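Take a look at the structure set out below.
A single protein chain has been omitted; all remaining protein chains appear in their positions.
Chain nomenclature is as follows: A and B, assigned in order of appearance, with residue numbering initiated at 1 for each chain independently.
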Amino acid sequence: MKILVAVKRVVDYNVKIRVNADNSAVDLANVKMSINPFDEIAVEEAIRIKEANKADEIIVVSIGPKENQETIRSALALGADRGLLMQTDEETQPLAVAKILKYVVEAESPDLVILGKQAIDDDSNQTGQMLSALMNWPQGTFASKIDLMDNEVNVTREIDGGLETIRLKLPAVITTDLRLNEPRYAKLPNIMKAKKKPLDIQQVSETGIDIKPRLTTIKVTEPAQRSAGIKVSSVTELVEKLRNEAKVI
Amino acid sequence: MNTLVIAEHDNSQLKPATLNTVGAATKLDGEIHILVAGENCDTVIQSAAKITGITKVLAVDSENYTHALAENMALLVTEIADNYSHILTPATTTGKNFMPRIAALLDVAQISDITGIESIDTFIRPVYAGNALATVKSSDSIKLITVRGTAFEPAITDNNNAEIQTIESGDNFAQSQFESHQLTLSERPELTSAQVVISGGRGMGNGENFALLEAIADKLNGAIGASRAAVDAGYVPNDYQVGQTGKIVAPDLYIAVGISGAIQHLAGMKESKVIVAINKDEDAPIFQVADYGLVADLFDVLPELTELL
Partner (left out) sequence: MANYKTPLRDMRFVYNELLDPEQIQALPGFEEISSDLVEALLEESARFCEEQLQPLNRSGDEEGCHFDNGNVTTPEGFKEAYNGFCEIGLNSLTSDPEYGGQGLPRSVATFAEEAMCGANFSFSLYPGLTAGAIHSIELYGSDELKKTFLPNMVDGSWSGSMCLTEPHCGTDLGLCRTKAIPQDDNSYLLSGTKMFITAGEHDLTDNIIHLVLARTPDAPDGIKGISLFIVPKISVTKDGSLGEANGVSCGSIEHKMGIHASATCVMNFDNAKGFLVGNLNKGMEAMFVMMNNARLGVGIQGLGVAEASYQGAVEYARDRLQGRALTGVKNPDEKADPILVHPDVRRMLLTQRALIEGNRALAAWVAFELDVSHNHPDEKRRKQANDFIVLMTPVVKSFMTDCGSEVSNIGMQVLGGHGYIRENGMEQYVRDARIAQIYEGTNGIQALDLLGRKMPEHFGRNMRPFFHAVRNYIYAKEMNYELKDFLIPLAKAFGRLQKITAVLAQRGMKNPDEIGTASSDYLRMLALVALAHQWARMAEIGMQKNKGDDGVFYQAKIDTARFYFERILPQTGALFATMMAGAKSTMSFNDDAF
């Protein structure tokens, strides 16, 4: 059993982002970057599967500039076995990412691919679904529980209003939701060992994959700030305002 | 060209977000068709035909669609996609599940969770958990879009009688099958689609006190939410969490009780139409986004509010 985990390098979730001066993008200069939290959950899940002796190898792949090596290293420090950077400085949108991942999947032939359900920068929530479509594999998105059996996997999914369990034949693609697990901290000796784990780099430009963006960002703006409303002095006044002024009850 | 809306339903009734999605579709050119794929879903088909603005209902009744599995939905929609310039569906867990799959099969981008329509090819969507809004232009021939329901007015459902066209079922994707579901047995609406949400924070003191919120939610047919602090303190389960790492909600009325208003929480609820904050700390940041603020002890306020509603 071989598991491929895809990880994205994103602005750290603690960072309060700002739109740049010409409204063309979010200002990323000197901003702390980290592994996408949902992808960290994906790495953790793969490690737990391996620790339960249900997998032999975990490969971590990331797509982007050379700095993504750090992101891969952090996944290796958690316990993945080897890394692969599909290097490119171009913008990669979900469809392009899915095509690059398809290329990697075809080369590595994993039995299971685990990804975060979405990246906390573009919030697209598409890549896992797209990859499974391109591979013609089944998909288990927004997983809160993964139960791996021989040749099959039961995935419990977070859906609006509750949970749904589906059964997928392997190979399959799974995307993670928040409750799937709580990622561990990397042990310091493992951070040191991660430096010695294999990390291959391949240029996306050499694969011939068309990664041209299909969406052009025209502008990026700050959302309208809500301004403080009024203070009411009593519950009676509150109910009156909600009834007659706001008309929401 | 025409627009196709893929309806979300549970085989017995349309989910409200479908109507908002039709509302969004009316901002585009051409006719609006609606696809109802399900099993024994005739009532849904009938109510879809009544939606103002719909000219045609595409109905398919097959066990392949009982649970709207992404694989089967994708195989079906790709068969008919060529007839449309736009395909829209609500940005719910169902729509988010199948729409990207359709997009990849059609080799087009998908535009997620739009909150505004600038023109037939240009859309506004929140990124970075709503801390920025991106205006994006699509160069694809078919635009596949998931729609944030709370951002668009719902279509009206009373006085239409659209043509109903039955279409053939697509193939069944054998490697994937539905096993079971455990839906939250609650009389209350689901958190992300409720029109009223009442959330408790650390100020609630413990889990038992959430009963005070339930009493109000019962009266307003609202859903119950919580801040991360309340979840971390173990008062309520994680799926109550509203915020950047929890659920994003935008109800007509959001009542924040004993919540200080960390940025993390605000990111999950600041798009609500009307925000009420009840907190005894008058400096709590939540008041900076609240339309109506009440500085008072929640344990005095909640029983009185329940009484008055």
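Here is the rule we go by: contacts are C-beta pairs under 8 Å (C-beta built on N, C-alpha and C of every residue); 3 or more make two chains touch, one makes a residue touch a chain.
Fair warning: this is a prediction, and the values are worked out from it, not measured in the lab.
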Among shown chains, those touching the left-out chain: A
Which residue of A:L4, A:V19 or A:A77 touches the chain not shown here: A:A77
Touch residues of subunit A, complete complex, unshown partner: 29-30, 70, 73-74, 77, 185-189, 191-192, 194-195
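Here, only the chains that are shown with their structure count from here on.
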Subunit A and subunit B, separation of their C-alpha mean positions in angstrom: 21
Residues of subunit A touching subunit B in the complex: 11, 13, 16-17, 19, 26, 37, 93-95, 98, 120-134, 137-139, 141-142, 154, 157-169, 172, 178-179, 214-223, 226-236, 238-239, 241-242, 246, 248-249
Residues of subunit B touching subunit A in the complex: 67, 69-71, 74, 92-94, 96-105, 107-113, 122, 125-140, 173-184, 190, 192-193, 196, 220, 238-239, 244-246, 252-253, 263, 270, 273-276, 287-296, 301, 304-305, 308-309
